[in-house]
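Yeah, one chain of the complex is gone here, protein chain that is, but the others are all in their spots.
So, chain A:
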Amino acid sequence: MGTALLSLSGLTKTYPGVVANSDVGFDIQPGEVHALLGENGAGKSTLVKMIYGLVAPDSGQMTLNDVPFSPADPNAARAAGVAMVFQHFSLFDALSVAENVALGMDNPPPRRELSDKIRTVSKAYGLPLDPQRTVGDLSAGERQRVEIIRCLLQDPKLLIMDEPTSVLTPQEVEILFKTLRKLSAEGTAILYISHKLEEIRSLCDTATILRLGKKVATCTPAERTAAELAEMMVGSSLRPPERRAHEPGGVLLEVNDLTIAPTQAFGTRLQNISFSLRMGEILGIGGVAGNGQDELLAALSGEVLTDASAIVMQGTAVGAMGPTGRRNRGLLTAPEERLGHAAAPEMTLTENALLTGSKRQALVKGGWINWAAAKGFAEHIIHHFDVRTPGPEVAARALSGGNLQKFVIGREVLQEPHVLVVNQPTWGVDASAAASIRQALLDLAADGAAIICISQDLDELMEISDRFAALNEGKLSPIRATADLTVEEIGLMMGGAHGMEVADA
């Protein structure tokens, strides 16, 4: 091996109560695609923030081309040739593509020159972009292109990509990989963060695996099986959820020609959505974020009212009914955002249990709260779903993402819904908690409930759903049985490559 481009040794960073990174070290060669693999909370993000100058390490050294490297801020990191594409986009919705790109550069050229440059570079790498468009109107895939182009315009030596494929369709992922391979062939090293094993096996030359802030191994991913990588990442082998065989029953929920206007700026308009859902069935709804998922959940939960007949549950038109009326009839929902939407952060678990369970669990009588019963219900959820918390009097905010997710899903599942709608049920949750949540959904369906699972995790949808449809720009694709779908077909249902092109060779 030649000299490493970036060499890390002994990096340690502690936050109050948490050791984010402990003695982490590895090398990245020029032109290498290096994977950083680990579960949520394994310390991947903290590590790259140190490389990008957003966080200073407590101890340890970094060298870039054999020169000590300790960027004080992102500007210093960029000047040294390190660029980063963020997981949660660091874009400005109300500004144009060109303005967003200019903000990420230290000395942007005049506007017209910059626009030309954006067009040229984006064309060369198969990521076409119109510099004048407002970023808020772009799709998730297009927004990611803006970030990538912003990095490429600086000719980086090292490109850091934090979970870049979580918002892309399979076709878009394939094109992104071609772009990354082209970059790597040109000598740009790529530090690729992900927890998707197959991606890493197909793209990356080397993988460093982190678990609980420590480096577990550095290996060549192509020589390992996905199961071996998963075991290194999680620390134990995982049992896939079991599906109990059962026949779907009668129709529980019908959605007829549902059309609603976006509720917020840069939202999506839902257009003519129709489907029906039977007892014991799980309908998986995939699609890239921002294609109407939040709007669909709001329409089904009753946060947004529609024509009464647009949503029919067991023969009753509920479209004009608010969330409470729908809950009373057994239509329950668990939204994506845990803190602030599914749970009130500053309230205790007991209070949060009461918020959605008051009626179905008979926790309120004549306007008076039965606190003993509410606490009992919260304890029931905690026990049944293995929520790790000292007790039901703890504030929701104090729980880790995975534990709170188990709590908010469990809260709805234990209310014996007839229809349950969940959005991103395992988002940001570690693998073992995700497995138990999926198992709970499968068990609920086996007991006769109908479930709509909105998710961006295609593996999850393939694992649990009976039928699959994709949301793309507010429209629902035809619904297909999951068993006979290929990844290729799913990608096309999600809107294909959204105008991306293969990079010029």
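Points to keep in mind about this one:
Keep this in mind: contacts are C-beta pairs under 8 Å (C-beta built on N, C-alpha and C of every residue); 3 or more make two chains touch, one makes a residue touch a chain; residues count from 1.
In the analysis below, contacts and distances are computed from a predicted model.
Set against the options "Simple sugar transport system permease protein", "Glutathione S-transferase", "Integral membrane protein" or "Gas vesicle protein A", the UniProt name belonging to the omitted chain is "Simple sugar transport system permease protein".
The residue from A:Gly10, A:Gly31, A:Pro108 or A:Pro248 that touches the chain not shown here is A:Pro108. Checked against the hidden chain, the listed residues A:Asp93, A:Asp130 or A:Glu254 yield one contact partner: A:Asp93. Considering A:Val19, A:Leu54 or A:Met462, the position touching the chain not shown turns out to be A:Leu54 (whole complex). The chain not shown here touches chain A at positions 53-54, 73-75, 78, 86, 89-95, 99, 102-104, 108, 265.
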